[in-house]
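Note that this complex is displayed minus one protein chain, with the remaining chains in position.
This part shows chain A:
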Amino acid sequence: MLVPFSMKNCFQLLCNLKVPTAGFKNTVKSGLILQSISNDVYQNLAVEDWIHDHVNLEGKPVLFLWRNSPSVVIGRHQNPWQECNLNLMREEGIKLARRRSGGGTVYHDMGNINLTFFTTKKKYNRMENLKLVVRALNAIQPQLDVQATKRCDLLLDGQFKISGTASKIGRTTAYHHCTLLCSTNRTFLSSLLKSPYQGIKSNATASIPSVVKNLLEKDPTLTCEVLMNAIAAEYAAYHQIDNHINLINPTDETLFPGINNKAKELQTWEWIYGKTPKFSINTSFNVLYGQSYLEIKIVIDIKNGRIEICNIEAPDHWLPVEICDKLKAGFIGSKFCPIETTMLTSILHKTCPKDDELHSKWNILCEKIKGIM
């Protein structure tokens, strides 16, 4: 049963409520089920941050259900250039988000359900949560063969990944979130999560690709709504609470004071790209010159998303060393970002206003470099 979340509920349920002892200890089970009305990945990630920072989860665990419009979400310590096709994402208007938990890269769309289990650090137990999900699935479809693996994945029929897990452990609280593939666009998922970028050397945590399948493909009755309700029902039964799904608006500052700032922070370039662990790119590309191709080698070191070292090796007869050096110097300190590169090219043009041939070569180089960003 969906219940709009009122202010009254907020104060009762979210704001550091202590479980009343009423003469006996630890026999009153409590908990809360929330579902977001938003499909914005940043707003929904901000809800996780907010609950993690502000809610006293002692004796009061929370389940949060959410879905996002098409987005790619990378783990805290991952490298987006290594994990996904950023060029394709820009073309298709797919958002990129970096979450605060660990783990690998996932594709979200309205056919992919996100579940977040909030508990105290002491009660943090991912396998327990996954077993709850499996019980929920088997309650609506007893024939379904779903198992949790040691790596906290859920496998359908022993081979298809339908859920991936990640978590964040804080000072006193922790959360475990996982996806559940219901009716996601699998073709799109595969192309988005395949990086075209070559020559990357990085210590960032790398994803392990898996063959995936949608639950809806296995059983057409397993829609997102059916799955979310089943999981909520199982959670309510397990924690002996009312099976009420409370709808929440992640932009409501009266319910979640300060949440919009959290959402804003998650959208900053500094967080999404700037938090990428230091990495280097060592690659080359060809430019057409007359009847033949010239090979241009490029080595870039990127730290905090900015170019720290840049080496461009172009044949001297095509681009004189001093001109090449000017381009390299321009890159140092700038963001590893196609928009910045375009700006840089315009600035460089102004330094040699009349040299059309040079401009054309710089343009070619910059287009190629943008291609690896």
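Following the convention adopted for this analysis, a contact is a pair of C-beta atoms (placed from the backbone, for glycine too) under 8 Å apart; a residue touches a chain by one contact, two chains touch by 3 or more; residues count from 1.
Assume contacts and distances are computed from a predicted model.
Hidden chain, UniProt protein name from the list "Hemoglobin subunit epsilon-like", "Urease accessory protein F", "Glycine cleavage system H protein, mitochondrial" or "Ribosomal protein L15": "Glycine cleavage system H protein, mitochondrial". Considering A:R90, A:K122 or A:K297, the position touching the chain not shown turns out to be A:K122 (whole complex). When the full complex is taken into account, the listed residue touching the unshown chain is A:T165, out of A:Q82, A:Q141, A:T165 or A:T179. Touch with the chain omitted from the figure is made, among A:G31, A:P61, A:P80 or A:G104, by A:G104.
Residues of chain A in touch with the missing chain: 75-77, 100-104, 121-125, 151-152, 165-171, 203-205, 277-278.
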